[in-house]
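Okay, so here's the structure we're looking at.
Every protein chain of the complex appears in place save one, which is left out.
The block that comes next holds chain A.
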Amino acid sequence: MATFKEFRNNVKPNWCPGCGDFSVQASIQRAAANIGLEPHQLAVISGIGCSGRISGYINAYGLHGIHGRALPIAQGVKLANRELTVIASGGDGDGFAIGMGHTVHAIRRNLDITYIVMDNQIYGLTKGQTSPRSAEGFKTKSTPEGSIESTLSPLEIALSAGATFVAQSFSSDLKQLTSLIEAGMQHKGFSLINVFSPCVTFNKVNTYDWFKEHIVNLEQFPEYDPSNRIAAMNKIMETGGMLTGLIYQDKNRKSYEDMAVGFGQEALAKQDLSLSREQFDKLVAEFK
């Protein structure tokens, strides 16, 4: 069985020292090993941004695509080969600005993939502009007077879009993050894991210390029931979206692959492409 070390490669990340994304990478590697995957059984599809580089730093199949489109690519991979474990990942700009349309629809579609967002409330790669996750009043290069747009709540959006798995974590909390990623990968449907992953270079407000101060860990509420969607929505709102842990899971809804008529359990990519003469004749006869 593969250990987490086998999910490492020799590429040196070009992230700034201290960037939250390092821990997200480590958590993915640990989670993959913990659930018994071999590197070739995992595909990590990422968007563009500092965070998007993550697929190149994990020893697994990886595709680093275009800005905001990690999810549709990842869904295509899963449709083609449902035997693979598929992770999509990227930044908050990638998933909640340019790719927001895909995020909502990937949630609705509920293919069995895990979406990990490295949420640093800013655009890192383009050197510090506002993100939909930035707080109102947040000053960046593109909002010198402070952001005047409201902050987007991905957790609320996910729940209202019909998400079957919603979790949030903090890159410093490796243990929680790893176990949530494991749970997400094992969930039979779409899982969203939003991870507070500080940008130490451009975000001087939402720092490690700031997160430690503001985060509300769901462990504090032993009676919390993640299968209750209304309670989940309430908790998100009560905590101003700062809660971490497994927020909601619906274990009953079937995944897209399981519902699609004609879709078998075997990877479509492994099936024979050829059409028999009989099949061909039958298709053609319909046009007579």
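The rule is short, and it goes like this: a contact is a pair of C-beta atoms (placed from the backbone, for glycine too) under 8 Å apart; a residue touches a chain by one contact, two chains touch by 3 or more; residues count from 1.
Simple rule for what comes next: contacts and distances are computed from a predicted model.
**Q** Considering the UniProt annotation of the chain absent from this complex, which name among "2-oxoacid:acceptor oxidoreductase subunit alpha", "Fe-S cluster assembly protein SufD", "ABC transporter ATP-binding protein" or "Iron(III) dicitrate transport system permease protein" applies?
**A** Per the UniProt record, the undisplayed chain of the complex is "2-oxoacid:acceptor oxidoreductase subunit alpha".
**Q** One chain isn't shown here. Among A:Val24, A:Ile45, A:Val117 or A:Ala167, which residue touches it?
**A** Residue touching the absent chain, from the options given: A:Ile45.
**Q** Need a quick check: the contact residues on chain A for the chain that isn't drawn.
**A** So the residues of chain A touching the missing chain come out as 9-11, 38-41, 43, 45, 48, 53, 55-56, 59-66, 69, 71-81, 83-84, 101-102, 104-105, 109, 260-264, 267-271, 273-275, 277, 280-281, 283-284, 287-288.
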